[in-house]
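For this view, one protein chain was removed and the others were kept in their places.
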Amino acid sequence: MTNSWTDLQNTDCALILGGNPAENHPMSFKWLTQAREKRGAKIIHIDPRFTRTSSKADIYARLRPGTDIVFMGGMFNYILQNNLYNKEYVLNFTNAAVVIVPEYKFEDGLFSGYDPAKRKYSNDSWKYQKDANDKTVTDPTLQNPLCVLNIMKKHYSRYDIDTVCRVTGMAKEDFLNIVKTYAATAAKDKSGVIMYAMGTTQHTVGSQNVRADAILQLLLGNVGIPGGGVAAMRGESNVQGSTDYALLFHLIPGYLNCPKTIPGNATLAAYNETETVKTSYWVNKPKFLVSYLKAMWGPKATAENEFAYHYLPKYDATKNYSFIALFEALAKGVIKGMFAFGMNPSVGGPNTAVEAKAMENLDWLVAVDLFETETAAFWKAPGVDPKTVNTEVFMLPACGSYEKEGSISTSGRMAQWRWKAVEPKGEAQSDLEIIHQLALKMKAAYAKSAKPEDAPIRDLFWNFGDGHECDIDKVVREINGYETATGKLMATFGKLMDDGSTCSGNWIYSGMYPAEGKNLLQRRDSKDTKGNIGIYANWAFAWPVNRRIIYNRASADPAGVPWSKDKAVIWWDPLALDAATGVAGKWVGYDVPDFKPTTAPDAVDGVFTGNRPFIMRPDGLGGLFANMNEGPLPEHYEPWDTPLAKNPFSSKMLNPVVKVWRPDEKGTPDKYPIVATTYRVCEHWQTGIMTRNTPWLAELFPTMFIEIGEELAEEKGIKNSDKVVVESARGKIECHAMVTKRFKPYEIDGKTVHIIGMPWHYGYQGIATGAIANYLTPHIGDGNTMIPEYKAFLVNVRRAG
Amino acid sequence: MDMVNLSRRSFLKLSGMTGLGVILGDSIFDLSAIAAQVKTFKIRSAKATPTICPYCSCGCGLLAYTENGQLINLEGDPDNPVNQGSLCSKGASIYQLYVNDRRLTKPLYRAPGATEWVEKDWDWMLDKIVEKVKATRDKNFTLKQTVDDPKTGTKIDVITNRTDAIASLGGAGLDNEECYLLHKLMRGLGIVYLEHQARI
Partner (left out) sequence: MAELAKFIDVTKCTGCRGCQVACKQWNGLEAIKTTFSGSYENPPTMGGETWTKVRFFEAEDNGKVRFLFRKTQCMHCTEASCAAVCAAGAIKKDDKGMVVLDQNKCVGCKNCVLACPFGAVGFSEKTGTSGKCRMCVDRIDNGMEPACVKTCPTGAVQMGDREQILKQAKERIDFLKSSGVNAQIYGENELGGLHVIYVLDDKPEVYGLPVNPQVATANLFGSWVSALVGAGVMLIAPFWLMFKDPGKDVSETHDTGVK
């Protein structure tokens, strides 16, 4: 989230697209309800199905799963054609006026530079035009047909209302009502927030769906202001933190790229050269990297050995290691051993019957959880003969959240401390203790090795106690960082160095423990702070540097004056004295400025240009046009399983850059005419291993079901509560049917298309049990992130028996 | 716990909006007909420990009430700005994550081809896991890899220090400090199949 949960109270309009916050992020409705009461805010919900969120929306509209870009393209088109965008913001703070090179083309669903053999683009033709002095060419008059805004106008002219409604199935009056209501947030004294979750991301075009959200928010001037921004509502209590801490193959903590086998990553110097954007705040990346390496390998990371840069594993640049690829590698027998820390892929993974089968190739599996998961029990799953499974399985009992202490980070990047309330259940141990002991034992096993390949583990800096207990305070200190010579804690990441004199395990959290006795994660001052806009600056700590609204420089106009008094966050005060320098002129306000505090709006100061708010971008401008794997602008492609015979926008059905792992497992509408989507309910969580073992929750939703509209149910002879068989190109499941008015058939391109929905919480373990929805979902992922396409696939349904 | 500053509001809080405040006090109302069980206020002398909900990412605060080390109540933390004491059905249920006879309480081991779990002690388990990890890692380690350098048209060796034979999944349910240590240990071992819920 760019802003925070409490900031939702400031919005004038919430556009909820690809999410169901009333059920999956219920507390968001505390703040949306307040926004409604205090400001008359409108809530718009767009979703394939009518949910508890829809029930509280002012405007609800349905859309066929997998057509978000069509809808958003329609919004862009309407807003651009009718000049409804926030002109001052767009001209000053985005790359709308930048002129693109003349080689840029878009024809029949493909951008220029596509290599069909590799299913990959070269982005040479998506670049900014440069003049003789290597300066970016812009046209503030917006006359040049190659300037970004005109390229967008042309691109999205194809997304006219009729086509949009024909492809999404949305009613025309709903579309117009939504675009007019939401575009009203372009006014300087209004703000709108886009709230999304996995309904946006879990598609083969998921990343471009998110890009579309960012584009819309930039067009309307909604980024950086209270009640605005893009609210990525994250699915787990600490998935924000686990992402920040880089439990992902391609990252190291703080969103630095993990080194890979390219010449540009062959040495520390080469990495820094390749990875450092010198015209943005990322110019400091080498400081973050070296400080991280010092945290990893402590005194063994020296200038002489490139700060142990080579101790970091480099993944094979020709391969993908993401979740789907991981299970494909498991199926091929590449992976021999696996850990699962509080994760249950046998319920949560796509095409999970295949994934569970692949696990039989493991020599060993370590599962750490509160309850026995389907993943830990895969060797005795229904239909599996345990005697044929040779995997050794270690199931370790883990502590629950209040049986230990530590911090977790909300969607709003706020890390809050949890204290220990009770002793661990039975012999359960915290993951911290388990990892700590494994590390100590692992290091002991390699302590005497002189082999170069053993150095990274042998020399791993593990200074958290020698015994069973892990000193969590030391962990927090190491993450925050300190001067390696003196142990003095870092006050902020601004002080990190690239010479080995500082360490920090994760630069974005640096400053959370700025001085002795000050672990800011533990702060509990619940009073709202300056401005009374829900900043709560003295409660816990938000990264970076306790900033609650990121990009907040954009809340003030180019001259540094808030766009409106009601939407003020920070502003330039020419008279305020900077304490450090004694010089007048400073950014002040309610939140920590997302800018160099002393750089005046008309100044250029290193990588900071006073009137360009997006300091992490190479040009300081919001990217309406920005390079992704499948192009610089979102374009509609159909899901892998699609009910249509052709893509109404081009001859390219599928996102041209996605990797097709299993071409035979594709659902076609002749056999599987019904669109299906998966989701969660308020009463259960993720793979259900905690909630399905909680009697009070098992009571509320005891078993697996599908939701099916009355029309389709009648057609299929299905009555409410009947048992049904749902089948896809991947597998079939049996469960109950909930016949409801909330699902309606769609008219798509002159054809009736039905949709059903199903929760994916169930499995065979626990009190509440039921069929695993992911037996039906495809093993295919997004073109950038590889997130699986759980949200749009094809099935057929019939009464069981 | 000394560091935790619980406001009086954490314990005693009524909705200021509805006017119930006027009846606050020791003599609110005397229900002579109400049984002793009702009159007994179960958290009167309990200790409240702040925690955060383990479910969605709103980060709602809760107070875990304990007495003599026993958990007796768990409800919303009125001081937490995110939820101000409120909880949804999931958050309201987390008492049963502890008071639950289905919890795993001992390490369980399953041998190849076995049909049942057997209970083992922690040291045995951890030692055995370390043995397995070491064997797999040592047998499947890529120290370096030769790659094309398009700039020079030559081939160069890149130090890789990785194993493709071990995967680590999970982390979205772990604390930040745990995620950090998990990352640190796994990268230290050379693991590149490092993934978790954020990807799916």
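A and B label the chains in the order they appear, each numbered from 1.
Just so we're on the same page, a contact is a pair of C-beta atoms (placed from the backbone, for glycine too) under 8 Å apart; a residue touches a chain by one contact, two chains touch by 3 or more.
Remember, predicted model here, so these are calculated numbers, not experimental data.
*Asks:* Using the touch definition from the top, which of A:255, A:661, A:696 or A:764 touches the missing chain?
*Replies:* For the chain that is not drawn, the touching residue is A:696.
*Asks:* Of the residues A:55, A:157, A:279 or A:627, which one touches the chain left out of the display?
*Replies:* For the chain that is not drawn, the touching residue is A:55.
*Asks:* Give the residue, chosen from B:49, B:66 or B:86, that touches the chain omitted from the document.
*Replies:* Only one listed residue reaches the unshown chain, and that is B:86.
*Asks:* Name, in rising order, the residues on subunit A that touch the hidden chain in the full complex.
*Replies:* Touching the missing chain: residues 22-23, 26-27, 29-30, 33, 50-56, 681-683, 695-703, 705, 720-721, 736, 738-742, 744.
*Asks:* What residues on subunit B make contact with the chain left out of this view?
*Replies:* 11-15, 17-20, 22-25, 28-42, 44, 73-76, 78, 83, 85-89, 91-93, 95
Here is the rule we use: only the chains that are shown with their structure count from here on.
*Asks:* Could you put a whole-Å number on the gap between the CA centroids of subunit A and subunit B?
*Replies:* Inter-chain centre distance comes to 20 Å.
*Asks:* Would you mind writing out the residues of subunit B in touch with subunit A in their complex?
*Replies:* 1, 3-7, 9, 49-62, 64, 66, 69-71, 74, 79-84, 86, 88-90, 92-94, 96-98, 100, 102-115, 117, 122, 125-134, 136, 140-141, 143, 145, 147-151, 156, 158-200
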